[in-house]
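With one protein chain removed, the remaining protein chains of the complex are shown where they sit.
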Amino acid sequence: MVFILEDTINGILMGSIYGLTALGLTLIFGVLKVINFAHGSLLMVGMYVAYWAVTLSGAHPYLTLILVIPVMYLFGYYLQDIVIKPIFKAESEVREPITVIIVTTGVWYVLDNLTLLIFGPHYRTIQENPLRGKMLELGGMLISVPKLWGFSAAVLTAAAVYLFLQKTSMGRAIRATSLDREAASLMGIKQFKIYNIAFGIGTATAGIAAVTLVPFYNVFPTVGVLFDIKGFIIVVLGGLGSIGGAILGGMIIGVIESVGPQFMAATWAEGIVYGLFLLFLFVKPSGLFGVRYDW
Amino acid sequence: MAILELRNLIKAFGGLRAVDGLSLAIEEGQILGLIGPNGAGKSTAFNCIAGVYPPSSGEVYFCGEKTNNQKPWDLCRKGLARTFQIVKPFASKSLLYNVMVGSFSRTKKRSKAEEKALAVLKSLHLDVKKDMNSGNLTIADRKKLEIGRALATEPRLLLLDEVMAGLRPTEVDEMVAVIRNLRDSGITIFLIEHIMRAIMALSDRIVVIHYGKKICEGTPKEVADDERVIKAYLGEDYGVS
Partner (left out) sequence: MTRENLQKAFLTLVLIIVFGLPLILRSPTYLHILVLLYLYAYLTTSWNLVGGFAGVLPLGHAAFFGIGAYTSTVLYVQYGVSPWFGMVLGGVLASITGVMIGLPTFKMRGAYFALATIAFGEGMRVMVENIDHLGPFNINGPRGLQIPPLNVGLANLMFTNKEPYYYIILVMLIAVLAVTYFISRSRLGYYLNAGGEEPEAAMSLGVNVARCKLIAMAMSSFLTALAGSFYAQFSLFIHPKSVISLDLSFEIAFIALIGGRGSIVGPVLGALLLRPVSDFSRIYFGATLPGLHLIIFGMVLILVMIYLPRGLQQPLTKAYNGLLNRLDRRSR
């Protein structure tokens, strides 16, 4: 019984980090109405930035947030501005620009393979790692410390993004654009500027996720793909565009992945995740917290 | 018998009743005008009739049959066609292609569909542009194409949503003539329009709605003289006391 409780807790912790990786995905979808297939690759870029920052400076892994957040924000901002915006402009009349999805897929391929070309396929772990294998003992259960930090980061980031969207004027402008970009631009909101900012914020949250992952996860060129696919499933479970839904969806996946192997082969637990996803598509496509779309 | 009848039609979006208890009828062969201020619920009423939204309550009868929950494509086959306020051409395709999508609703044969589409384009004087990309058309031609596509489905009732908005005066005159011709060929027309000159000239009867409710109905002359209509357009504060 204790095992199951321990697995559940560790599952929730890891799952919240999954949720954090998916946060930017759901935010970007909410505003741009586009699934960013390159999101996992952005996470991967964040992990490499954090990895090199720690390795070169010897700083505490979490200290790299100071560097990773602004770097990733700018990366996302200009990625949207330079690569994605032209397509939005070309297809401004199309209600759902599939072409944009396709371009983000291109970005994914370029980023992953460029990284492979530059850094090679090796799995990397940070050497000076004060958090390696650190466990907290709690009534006979072992809880991973870096995952506990990851959980805190996920909850804090989600809360911060939520408050930002609700309470600040920039947040309100972003929400107005997400509801109706034409009306928002009539009110003087610059649609593409908002898109850039939303993309920047989404990428920055991927950066935060990257920093929380680096102390206990390998860094390699295709690491993003794992999180990408999980991220897609999470955002559909939670409801595309819902911030709380992303964290909760992540936790569900995390628990299945960590408790499942008690009862079946670990690879089957992965299968269950896909099954759950397809089940949701059939039964409740809007997810746990999503809104039904107009068609 | 009325070709279209609405009985106490209500369409609510959340708390907002965009159409609120609307009843009206169109006799076959007539032109009925629907006017009202922006946001009055005109387009929403059209969408309910054409099967885009199921009504929240009330009934829609088309040709004597209750059609509340029927789908747009089924209604189209039964003889109901419509245009969109914001035109929606298949922009990467030619005019002929656009219209053939409509004419395919009456035949599976490509040659017949093409023949029909060409005839429709000719009747709208668009035949010279038939191979042009519809994305490159002027606003007036886009509106005409929108009508052409609808006509190709051989409708009995045609819903026209602001087909004259954005046109120049000469183009409006041309459009008025086009619509008259359609009526003379036996098609019943239900028309939303903001351009008063046009709607007054065309309509047999006019229905005025405001906040989803019908506030007045009558001949163009009766409607033009109605105090409630003037108030609706100019605001409640405008008193004639």
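The chains carry the letters A and B, assigned in the order they are written, with residues numbered from 1 in each.
Here, a residue touches a chain if its C-beta (ideal position, glycine included) is under 8 Å from a C-beta of that chain, and two chains touch if they have at least 3 such contacts.
As the structure is a computational prediction, the values presented were derived from the model and not from experiment.
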Key: Touching partners, among the displayed chains, of the absent chain   = A, B
Ask   = Where the complex has a chain not shown, which of A:Val107, A:Ile126 or A:Leu213 is the residue touching it?
value = A:Val107
Key: Contacting the left-out chain in the complete assembly, out of A:Tyr18, A:Tyr77, A:Phe216 or A:Phe232   = A:Phe232
Task = Identify the residues of chain A touching the omitted chain, counting contacts across the whole complex.
result = 29, 33-35, 83, 86-87, 90-91, 96, 98-99, 101-103, 105-110, 112-114, 116-117, 121, 221, 225, 229, 232-233, 236, 240, 265, 267-268, 270-271, 274-275, 277-278, 281-282, 285, 293, 295
Task = Against the chain that's been left off, what residues of chain B make contact? List them.
result = 50, 52, 71-73, 76-77, 81-82, 84, 88-93, 97, 100-102, 104-105, 108, 110, 113, 149-150, 152-153
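By our rule, only the chains that are shown with their structure count from here on.
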Query = With chain centres defined as C-alpha means, what is the inter-centre distance between chain A and chain B in Å?
reply = 46
